[in-house]
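Note that this complex is displayed minus one protein chain, with the remaining chains in position.
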Amino acid sequence: MADQAAFARAVLVRFGDCDPAGIVFYPRYFEMFNNLVEDWCAQGLGASFRELHQERGLGLPTVSIQTEFVAPSRLGDLLRAELQVEKIGGASITVAIRLLGEDGAERVRASLVLVLMDLNTMRATRLPDAMRARIAPFGPVESH
Amino acid sequence: MADQAAFARAVLVRFGDCDPAGIVFYPRYFEMFNNLVEDWCAQGLGASFRELHQERGLGLPTVSIQTEFVAPSRLGDLLRAELQVEKIGGASITVAIRLLGEDGAERVRASLVLVLMDLNTMRATRLPDAMRARIAPFGPVESH
Amino acid sequence: MADQAAFARAVLVRFGDCDPAGIVFYPRYFEMFNNLVEDWCAQGLGASFRELHQERGLGLPTVSIQTEFVAPSRLGDLLRAELQVEKIGGASITVAIRLLGEDGAERVRASLVLVLMDLNTMRATRLPDAMRARIAPFGPVESH
Partner (left out) sequence: MADQAAFARAVLVRFGDCDPAGIVFYPRYFEMFNNLVEDWCAQGLGASFRELHQERGLGLPTVSIQTEFVAPSRLGDLLRAELQVEKIGGASITVAIRLLGEDGAERVRASLVLVLMDLNTMRATRLPDAMRARIAPFGPVESH
């Protein structure tokens, strides 16, 4: 994936993220994933969740996730959260998310399938061309 | 408040409620409060949040809370959550919530002001008489 | 999996579980999963998280999860959460979790790998025989 841009943000592991063992309580990672997708839409694709939901009647629900918790993270760790597009389908986007420690070692990696949904019909709807054009730079470089 | 019924539920302190010090992370107590109010509406007043929100266009937001965290609670504690009505106003209900340990000692006590809201106009709306009649048994005994 | 016992609990979809689209915010499902595993340990296996963590120095972290969000769940839905054991390894347990609607239709299904961890060494440790004996009834029936 060397030729591909990643959308990246820093994520601080906060007190409220951690469990009695002093490490991140794993459901909190999924909130981190959702925040990253939200930031990617707003900043990377130019379409905030507010705009999608309230102005365009569109949602981007997650329909499946595979997650590997490679190593624990602790209170105060400053993680790097990265998102890359693995695949663009008709209505779906498959994204890879990785959380890395300050040493660059992988803590969590996940693959999520997001689907563009028409909130009125509650059915999947084709990704508009304008959105595809914004997604493409985060996606796999196609070979010809 | 001896002559007054309390609405009570058991609340188990779960792993995900606890922080690295092994005690309840205090924002989780407010989720417990909201769950208790939700159960009281559904079971005590006969009007679930789903019915209020989706069928009747009504919300019951919390407009103020005072909370004292008297003693910490730990993973696995089985708390008793109690709700009593302190005051019924035109559109508002003031409720007292207490969380007690298995020995009956107070862990948390709070006073919340809830307001009935018309979700269309986003304005406070008078508590209907049918709802008042259901609230009264949880309220203070009036002296004559 | 017809010959196999499932550990099952009812889970109410609460106000705080739902997002602005009125459906469960998906990270909340992972809290439901963790609560179910916690109840299964305490009630099914006879070893609460409190006992494991504080008395025996053991943790049961989740090392991987695959999740399919089959259909959305809404405020007030009363879900049936089921856990079955798919595989018992040296230090690991693979469990299948399903959340079902009141009509029995699948809403979410997941497969989680849990690993027994010695919290002092932070290394995986073999599941004790007494625990294996308690896990077995929830596991696959072995053919001979």
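Think of it as A, B and C in the order they're written, each chain with its own count starting at 1.
Definition applied: contacts are C-beta pairs under 8 Å (C-beta built on N, C-alpha and C of every residue); 3 or more make two chains touch, one makes a residue touch a chain.
All values derive from a computational prediction rather than experimental measurement.
Peer 1: Can you tell me which of C:Leu75, C:Val95 or C:Ile135 touches the chain that was removed from the display?
Peer 2: Here the residue in touch with the unshown chain is C:Leu75.
Peer 1: By the contact criterion defined above, which parts of subunit C meet the unshown chain? Give residue numbers in ascending order.
Peer 2: Per the touch rule, subunit C residues meeting the hidden chain are 15-16, 18-20, 22, 25, 27, 75.
Peer 1: Residues of subunit B in contact with the chain that isn't shown?
Peer 2: 20-21, 23, 25-28, 30-31, 33-34, 53, 59, 61-69, 72, 119
Peer 1: Which subunit A residues would touch the chain omitted from the figure, given the whole complex?
Peer 2: Residue positions of subunit A that touch the missing chain: 14-16, 22, 31, 34-35, 38, 48-51, 53-54, 74-76.
Here is the rule we go by: only the chains that are shown with their structure count from here on.
Peer 1: Just by CA atoms, which chain is the most central one?
Peer 2: Answer for the innermost chain: C.
Peer 1: Which pairing of chains gives the most C-beta pairs in contact?
Peer 2: A-C
Peer 1: Where centres are the averaged C-alpha coordinates, which chain has the largest centre distance to subunit A?
Peer 2: Greatest centre separation from subunit A goes to chain B.
Peer 1: Under the over-half criterion for shared residue numbers, do copies subunit B and subunit C use the same patch or different patches to meet?
Peer 2: same
Peer 1: Would you mind pulling out the distance in Å between where the CA atoms of subunit A average out and where those of subunit C do?
Peer 2: The separation of the two C-alpha centroids amounts to 25 Å.
Peer 1: Which integer distance in Å separates the CA centroid of subunit B from that of subunit C?
Peer 2: Subunit B and subunit C have C-alpha centres separated by 29 Å.
Peer 1: Taking each residue of subunit C in turn, which ones touch at least two of the other chains?
Peer 2: Residues 31, 34, 53 of subunit C each touch two or more of the other chains.
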